[in-house]
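Below: one structure in structure tokens.
The complex is shown incomplete by one protein chain, all other protein chains being positioned as in the whole.
The chains carry the letters A and B, assigned in the order they are written, with residues numbered from 1 in each.
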Amino acid sequence: MKDRFNLYRFASPATFYPLAGRLIPWFTALAVIFGLAGLWVGMLIAPTDFQQGEGYRIIFIHVPASWMSMFIYLVMAFWAAIGLAFNTRLSGMMAQALAPTGALMAFISLWTGALWGKPMWGAWWVWDARLTSELILLFLYIGYMALTAAIDDVRRADKAGGLMLLVGVVNVPIIYFSVKWWNTLHQGSSINLTKSSMATTMLWGMLLMAFCFWMYSIAVALVRARSIMLERERHTDWAKALLTGAEK
Amino acid sequence: MLKIVTAVIRRDLKLAMRRQADIVSALFFFIIVVSLFPLGIGPEADLLRKLAPGVLWVAALLATMLSLPRLFADDHRDGTLEQLALSPHPLGLVVTGKVIAHWLVSGLPLALIAPVLGLQFDLSVDALIVLTGAILLGTPALSGIGAIGAALTLGLRGGGVLLSLLVLPLYIPVLIFGAGAVDATVAGLGGEGHLSLLAALTFASLGFAPWATAAALKIALE
Partner (left out) sequence: MIYWKSFSDFLAMGGYGFYVWGSFGVTALIMLIEPILASRNQKTLIARLKRQLRAEARADQRNTAV
């Protein structure tokens, strides 16, 4: 056995629970800092858009929420795959902890998209490929939460939910590439790895808000994960020690 | 390999024939739901013609949903499903057989009766032909994808509604291309593009779904 720091230690709820507890304040702080910075740049510094006027500022919420809704699903699908392949307990807990946040991100994406679309393009909603597949993403999140809630045996719930996530994961590349494949209402991508067609302050505002949403999602998911871990493992020694010893 | 599939198909068809009421009632559900729309919307021919593809497709989706729990529930109840899972034959092949049998008694009748119902909506002959072809082409995908949902929700209380919640989002692409093919034909643009995408969906789901379903069954039977 190597004498190095072994990350696999944290694959057990007994060790991950306190680690998560220590990490939550840090991620919360990062979320607040990035959020304030992003709002400062996006709402106070960034100039108006030539074509869309001030209404474009919704982008500072809409794009980060959309990115997070897709990213969280991919992370959940990753944990589902790990759980199905290696029969680990913690991966199923992480997936379930992330689901509500992902669903809310998808909802925010659709909500802000509608509020952006109405003044700009005259419609609260159109059935173009990107909007439809984002709506499907929201349905997939809700379906996952309903399925895992309906199964009493948590191991079966984790595995069934995980399989469902993997079946639906094909939807995420569809959302992402839909604006390239179909030329409909939703505008094309303005950012790729090497260049961007946005003004610098606007870009920075968006990236800062994206980091804010990312840190926020991790913080909330860790809080939920701790509840799930404690509930499921309540009969173990470490949980009992924690409950009889701790005050919080 | 083919022998396993045909054996399963023959068995499931034989069992389905003993319970013809189930098949017929799903078919009548389709007919009634489709017929409700002109009653609710009014007899204006232009409006009905525009709505027809969507209405027929949604009704087909719902009728398929109704018959999905039957796919595994009966075998699960009497223990046959566990025996099938324990057998040396790949469970994915067994599922393929069941999906094909399911399509033969649910999707195929829907496709055959759809043109008759399409007449209620004053669709042109071209549109009716494309509609029938689209439903024929798309319903196998519905059976395949639905099997995954049926396996995931095996034995759960509130199973039917939960099954719909899981499966309907996955059905949306089939609905879009299936109805879109008819819309395109009506608009004079030709439905070939939509039909080819529909065919791609069916082949992809028939290739992939039985194995996902087999995995879901193993999870449910543990």
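By our rule, a contact is a pair of C-beta atoms (placed from the backbone, for glycine too) under 8 Å apart; a residue touches a chain by one contact, two chains touch by 3 or more.
None of the values given here were measured: they were computed from a predicted structure.
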Can you list the shown chains that the omitted chain is in contact with? A
Out of A:Met70, A:Met93 or A:Ile108, which is the one that touches the chain we can't see? A:Ile108
List the residues of chain A that touch the chain left out of this view. 28, 43-48, 53-55, 57-58, 61-62, 65, 100-101, 104, 107-108, 111-112, 115-116, 118-119, 216, 219-220, 223-224, 226-227, 230-231, 234, 239-240, 243-244, 246, 248
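The rule is simple: only the chains that are shown with their structure count from here on.
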Separation of the C-alpha centres, chain A versus chain B, in whole Å, is 33
Once bound in the complex, which stretches of chain A touch chain B? 84, 132, 136, 139-140, 142-143, 146-147, 150-151, 155-156, 159-160, 163-164, 166-168
Touching residues (chain side chain B, partner chain A) in the complex: 148, 152-153, 156-158, 162, 165-166, 168-170, 172, 176, 212, 215-216, 219-220, 222
